[in-house]
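A single protein chain has been omitted from the complex, and every remaining protein chain is retained in its original position.
The chains carry the letters A and B, assigned in the order they are written, with residues numbered from 1 in each.
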Amino acid sequence: MAEDIAIVAFAQTPSYRKYHDSEPSMIMSLVEQIDKEVDIDRYDIDFTIAGSCDYLSGRAFAFIANVDGYGAWPPVYESHVEMDGAWALYEAYVRLQLGDIDTALIVGSGKSSPGKPLEIFPLQTDPYVSAPLGVDPVSAAGLQARALLESGKATERDFAEVVSRSRRDGLSNPYAQVAKDIDADTLLKEPYCASPLRKHDLPPISDGASAMLIARGDKARELCDNPIWIRGIDHRMESHHLGLRDLSDSPSTRIAAKSLGVDPASLDVAELCVRYSPEEIVLRQALQLGDNTRINPSGGPLCGHPVMSTGLTRVVEAARYIRNGDAGRGLAHAASGAALQHNLLCVLEGDS
Amino acid sequence: MFTYRLELTNSCFGSFFPHLGRGLPLRHEGSTKPSKPFDFFGSECVDLALVVAAFVLAEIDQAWDRPGQDPPYLMVHYEPSSKQGAVTMSEFPISFTLEFPYTRTPGPVIGRFLTGLRDGRILGIRSGDRILCPPMEFDPDTCETLALDFVDVGPSGTVENWTWIAEPTSKHPIQEPFAFALVKLDGADTVMTHAVKASGPEAISTGMRVTAQFREERVGAVTDVYFVPEADAEKQSIEPGEGEVEITTHTISLPYTDTLYPHSARFAQGLLDGKFIGQRTRDGTVSFPGKGYDALARVVLTEADDVELPPVGTVLSYTTIAPIQYKGQTETEPYLTAIIILDGAGQTLTPQDIRNIPTDEFRVGMRLRAVFKPAAERDIDNVDNDWMYPSIGNVVDHWESSGEPDCPLDELPESV
Partner (left out) sequence: MAERCAVIGIGQTDFKTRLDLSMDGLVRWAALEALEDAGLTFDDIDAVVIGKAPDALEGVIMPELSLCDALGAIGKPIHRVHTAGSVGGSTAVSASTMIESGMYNTVLTVAYEKLSDGNFMWALSGGRSGGAGAGGSFAPWIRNYIRRSGAPDDIGCKVAAKDRRNGAKNPHSHVSQADLTPEVVAESPMIWDPIHFLEVCPSSDGAAAMVMTNAEGAKRSIQKPAWVISHAKRTEFGVFPGRDPVIPVAGMECARALYKKAGITDPRRQIDCAELYVPFSWFEPMWLETHLIAQPGEGWKMVETGATEIGGDFPVNMSGGVICSNPIGATGMLRLLEPVNQVRGTAGDYQVEGAKVALGQAFGGPNNYFAMWIVSSEPDPDFS
């Protein structure tokens, strides 16, 4: 029987095109915000775990500086994943299952502005036969988009509709970096960049961070009036080789959803890590999401993509939607790798 | 340095901007006044930083009297909770290229594949009933290690999927618009991601036939080959090379550009002025360089916390470095390097080179004074935002004895 674990508090920075101060300073402001909100001393939190990527700033061991942001004196029980903060949340959730500690602080952060993500992220691919070709995430997303078109699962208008809705939703998101009231017809007149993708099908380049405090059952109720319960969290991997995958589908998402017993009819909201507009269509179909589920009310990563916190921010946004009373049950999704290679799902529910 | 304070009247960025665009509520402080309304409606991006930067730049474009130089970078801080924002301009651009020629050992399978490419052949590997190309060391379904049973495939094949890259990056194998495609080579059962050179996106389609073209100069790398439409293929006669490819080199070169953060900029300006500017932390010691925050007290530090430290300190420890050679290392001879703590500082300087005090006279507890270079010779080229390896630039000419007696060893701080 799994332990009941809930999100007690969360915080995020806006997505900045360029945040002109350090990554630890962003983290520090978020942790202080959480500490104040729940009236907890940072050093009374049992476990801390962060997700970040050295290559964004181009410095090996850059993550060590981030410890400044969340504090480590006196010493803390702490760990770090070189993955999106959503995977830090996953490890924290696993750790709290042991039942010997009550609270965990999770941070995801990244500043993409100093480097060139299109040149950096080919290094995520096979170092022998792929990275030297510069196969970048946008190109992989272009291949995924065409797989969708040619399988008949989507049209270019579907991509544009995703962008139009997301960018409109971003207008009411104070953390959004890119937002616009624009219709699909106008978008479809734009030229291609990685055909069949157009520039607006891509996320902006962003700096940003997000953080949250989670706690076990009684502790969660003690710390806040309206805990958001994590009903399950799972993540699954797909083959690294694009040619060994059906790019028009996301079997790893389906495996994770099945293992969590996700019932799409019960989901009021889904915050999906849609970095490229076709990804929403792949995910919607894999998760069998219907009209009852509001998708990406925040506008999603198309409105702000602070790499390494983008996934954790989906959990934050879903939790916010539930806490605001706009939803009872929701799903957050995080992704890593080219063309949705690695997918994480987290099922959230308000206190009923 | 110009600083603007902005008071935002709406917590929602999206609906705030139309007001800003019409020149409506914007309060500010600064040495020039952003007065010109700026039309950003045509812009895809409504990022606060860019809008405000553009807004302020419209003014500064005229006021800024440094012809031939890039306009100063404007930075924006915005706190949604307090609805307060600030725009600051930094005069210290920094850039760095992270570059290394990685030497990859591809192992027995990819090694053979790369050897094939060098020799004008494309090799797949047998895995049960299938031929995998590019070859893998194991069966992708069962994860069983495969026998080294290679099969020639191609050189022609079929495009199964493609995307047209309108603007190649410097990392792409073809420096003009091209396609990335998934190509199933004749005789293979899996597809390879590779580049196809074609006249334009209309010249490529799923199902079309393409043929491998080998480059004139082949080095045993996946970039030795690319594809063209079958009809465009030239007949090639390739001389095989010698031996197996055991190393494939991939030079990774990534540019990073930034500007010094506000506290780093003040620290850097101090160095140019021959001063050590740090930040006073809540425990009374001075963080040098400052970080813009006090990690122990968990508070943000501002310009008001800046203090100047004397250029005098104590040797806590030292060592002689016999430089190890690596790409980018310019030191060749052994040298003395010392751990020095400036008076009043909370932590030591990064190891300081000591080139003019004989090793046998050097000792822990010694009191040293920094002698600055003449102003014109000071540079801060290696100062960046990174506090983990905080450079104090090339501003100190040398360290000399301060003339004071040594600090007794039992009075040295434990922190080294």
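We adopt the following convention: a contact is a pair of C-beta atoms (placed from the backbone, for glycine too) under 8 Å apart; a residue touches a chain by one contact, two chains touch by 3 or more.
No experiment lies behind these values; they were computed from the predicted model shown.
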Looking at the whole complex, which of B:Gly187, B:Gly241 or B:Pro413 touches the chain that is not displayed? B:Pro413
Kindly state which of the options B:Leu98, B:Val151, B:Met208 or B:Leu272 is in contact with the chain not pictured. B:Leu98
Looking at B:Ser95, B:Thr145 or B:Ser205, which residue reaches the missing chain? B:Thr145
Per the whole complex, from B:His250, B:Lys275, B:Arg378 or B:His398 the residue touching the absent chain is B:His250
Considering the whole complex, not just the chains shown, which residues of chain B touch the missing one? 96-100, 102-111, 136-138, 140, 143, 145, 246-247, 250, 252, 281, 283, 285, 295-296, 316-322, 324, 326-331, 337, 339, 346-347, 351, 364, 382, 386, 388-389, 409, 413-416
Residues from chain A at the interface with the omitted partner, ascending: 1-3, 53-55, 58-61, 63-64, 67-68, 72-83, 87, 90-91, 94-95, 97-100, 120-121, 123-128, 131, 234-241, 244, 251-252, 255, 336-338, 341-342
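Convention: only the chains that are shown with their structure count from here on.
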Between chain A and chain B, tell me the centre distance in angstrom, where each centre is the average of that chain's C-alpha atoms. 23
Residue numbers on chain A that touch chain B, as the complex places them: 14-22, 24-25, 28-29, 31-33, 42, 55, 57-59, 61-62, 64-65, 68, 71, 73, 113-116, 118-120, 122-123, 127-136, 139, 142-143, 145-147, 150, 170-180, 191-197, 199-200, 204, 239, 241-244, 247
Okay, in this complex, where on chain B does chain A touch? 11-15, 44-50, 73, 75-81, 88, 90, 96, 98, 102, 104, 106, 110, 113-114, 134, 136, 140, 160-167, 169-173, 180, 182, 184, 190-195, 201, 206, 221-223, 248, 250, 252, 254-259, 261-262, 291-293, 295-296, 298, 300, 385-388
